[in-house]
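Moving on to chain A:
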Amino acid sequence: MAVERLLVPLSDTVTVRQTVGYAVQSGLERADSLECHLVVALPYDDAVPESARQREDADDLLSRARNWVEEDAGDADVTIETATLGADEYLFGPRDYAEIFDDYAAAQGIDRVVLDPEYQPGVTARILQPLERELDRIGLAYDEAPVERSTRRGRLTGSEDFDRLFATFMVSYGFYLVLGDPTYWFDLVTGAAVAGIVAVSLARVTFSVPLDRVQSPIRVVRFALYIPYLLWEIVKANIAVSAVILRPSMPIEPTLTQVDSRVRSGLPLTALANSITLTPGTLTVRATDQRLLVHTLIPAAREDLFDGGLEKAIRFVFYGRESAAIPSPRERDDAEIVGGDEL
Partner candidate 1 sequence: MIEPTPLQVTLETVRFWAIVVLLGLGVFFTLVSTVGVLRLPDIYARAHTASQTDTLGAGFALAGVALAFGWQHAAVYTVLLLFFVFITNPTAAHAIARSAAETGVEPVLAEEGETDESAADTEGETR
Partner candidate 2 sequence: MSLFVYSLVAFVLATAVATALFRDVLSAIIVFGAYSLGMAILYTFLLAPDVAMTEAAIGAGVTTLLLLLTIARTTRPTTDRLRERIHVPAVVVVGAFVLLLCTAVLPEMYAVGSTETPVWSNPDVTQHYITETYHQTGVENAVTAVLAAYRGFDTFGEAVVVFAAGVSTLLVLKREVFA
């Protein structure tokens, strides 16, 4: 009697229910008995305060998915296994996810992976490169579930898109009025027209991640609090670097360091990388997912980088006060000095 073994990576998407249904159905078509492995891959990390909540969410999703499978299977012979992967390591990009799936598949003798087309590993992390490409690369067979979902363009009138349009409109209108004259009717009218065109054509480019009505304004306020801190850091670093440059012996000590930041890709990572570059003495050479390759000029700047002050501040800006209290990169062993070969 043939047993079909399936691996279904789960994440909390709109299509996850349909994916599970398809996995059970297609598995039972191919063989009499089915062994269904439901897994959640977590970018789990002890160092991050919100990890406990992420773990609860994962368990919740797994128990829901278990019920779905039992519901769809009916009388058929289906065994369900659930697992949380990646809890003991830190996952960066799609390659890491593809690799842990491959390890799990090899250990359990799995034939096929059923992939949710909307799959996004982790709870809040969005990965940039497609997971499919990495699965192809390591040669793990996968099958994309034929789910029905509302197309992305169809939701133009949805509240999410309204938020983006509104935010883009307000930002560009404000910019126009700062350059023009806010009391002159002509500027008010043309500004509204221009901001409208900008909002319609560029809202999706400006805000690639959906906005949150509560969180986003709070983030803006926290960012305003962050600016004085950043300026102070810049002044300090400037004076330190100037002292080194102007000394005739010029005691510089250039090193390349690699820091695995606890800031997820997208805007937060951009803000962190730019803050690091803006501070003299440290320069981000490359940012891949969460791994920053930073060139440091003087030892003092390197120590500051390893103490992770800017990282904490950026976490405060984007994730709130509780999230800011994380160990420094030095303490969690995420910072190292690397040679020139890493380039």
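If you want to know what made the cut, all candidates are chains of the complex that A comes from, given by their letters.
FYI, contacts are C-beta pairs under 8 Å (C-beta built on N, C-alpha and C of every residue); 3 or more make two chains touch, one makes a residue touch a chain; residues count from 1.
As the structure is a prediction and not an experimental result, all values here were calculated from the model.
S.K.: Check 1 or 2 against chain A and report the one that touches it in the complex.
M.R.: 1
S.K.: Under the definition above, what is the set of chain A residues touching candidate 1 in their complex?
M.R.: Residues in contact with candidate 1: 178-179, 181, 234-235, 238, 241-242, 245-246, 250, 252-256, 273-275, 277-287, 293, 295, 297, 337-341, 343.
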